[in-house]
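Just below is one structure, and these are the notes that go with it.
One chain of protein is taken out of this complex; the other chains stay put.
Up next is chain A:
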C-alpha cells in the first residue's frame, strides 16, 4: 500500500520537485505532502489531488486587491539606514529616506503564500501563527482561535521544535506550517523560529519588512509589519483563506459521500 502510494505520488508530481523549505521552486503550488490519514480509499486520494489540478483552486486572488494593500499601508518600509541588503530586490524605491516596498511583488508573493496556506489547511495540517510583537499578540491569538489553528506570541523556549519529544512528551505532532506575522523578535534580531523551522523541515510563510532577512523563509511576503492596519489585513486574509479551505474540504467530503464524522470532530475539537 505504501509502495503504491509512493508510485502514485511520483506519477502526478513528475514535473514538480519535492518542495524544499529553503528557497523552494515557485512552480509548485502545493507540496506533495503525504496525507495525514493514509487510507487505501480512492475517494480520499481524489479529494486530495483535485486541488492540485488548478493553479488557484481556492481563488485566493479574489480576497485582496492592490488598493486594499495600499490602504492598509503595506507598502511603508523602514528608514534607509535600517534596510537589510537582501530586501533590496523587493523595494520599489526610497522617498525622503523612507523605503517603499513594491506592491506588485507583494501581490504575487502574498498570492503564493495564501495559496500554500489554503492547501495546507485543506489537507488538515497544523498551522502555527508566530509574532513577537506585543501590540498584536492578542490579535494574532484571536485569529488563530477563530481559524481553529494554533498561535505562539510569547517567549520562544529554545527546544520548542528541535526538542519537542522531550518537552511535550513522545509522539507529539509538530506544526506543518509556521506563519510569521513579524519575523523579528523584541530586540530586532531574526526570530529563532525561522531557523528552527528550517532545521526541522517545516515550511514557513513570513511577512518580511525592509529590516528583515528573507533568506530562510520559504514564502516571504514583503510588507509592513508595524502598522495595525496592515497586520489586521494579514490576519483577516489568513483567517479567510484557512476557513475557506476547511469549508471546501468539508464540502468535498460530503460531495463524494465520504461522511467521516471522526475526522471532522478531531479536526475541529479545539478547546
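The rule is short, and it goes like this: a contact is a pair of C-beta atoms (placed from the backbone, for glycine too) under 8 Å apart; a residue touches a chain by one contact, two chains touch by 3 or more; residues count from 1.
Just so we're on the same page, contacts and distances are computed from a predicted model.
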Chain excluded from display, named as in UniProt, from "Cell division cycle associated 4", "Thioredoxin reductase 1, cytoplasmic", "Small ribosomal subunit protein uS9m" or "WD repeat-containing protein 63 isoform X2": "Small ribosomal subunit protein uS9m"
Option from A:76, A:160 or A:245 whose C-beta touches the chain left out: A:160
Chain not shown: contacting residue from A:47, A:103 or A:144: A:144
Of A:52, A:126, A:192 or A:240, the residue in touch with the unshown chain: A:126
Hidden partner chain, residues of chain A it touches: 36-37, 124, 126, 128, 138, 141-142, 144-145, 148-152, 154, 157, 160, 166-169, 171-173, 175, 262-263, 266-267, 269-271
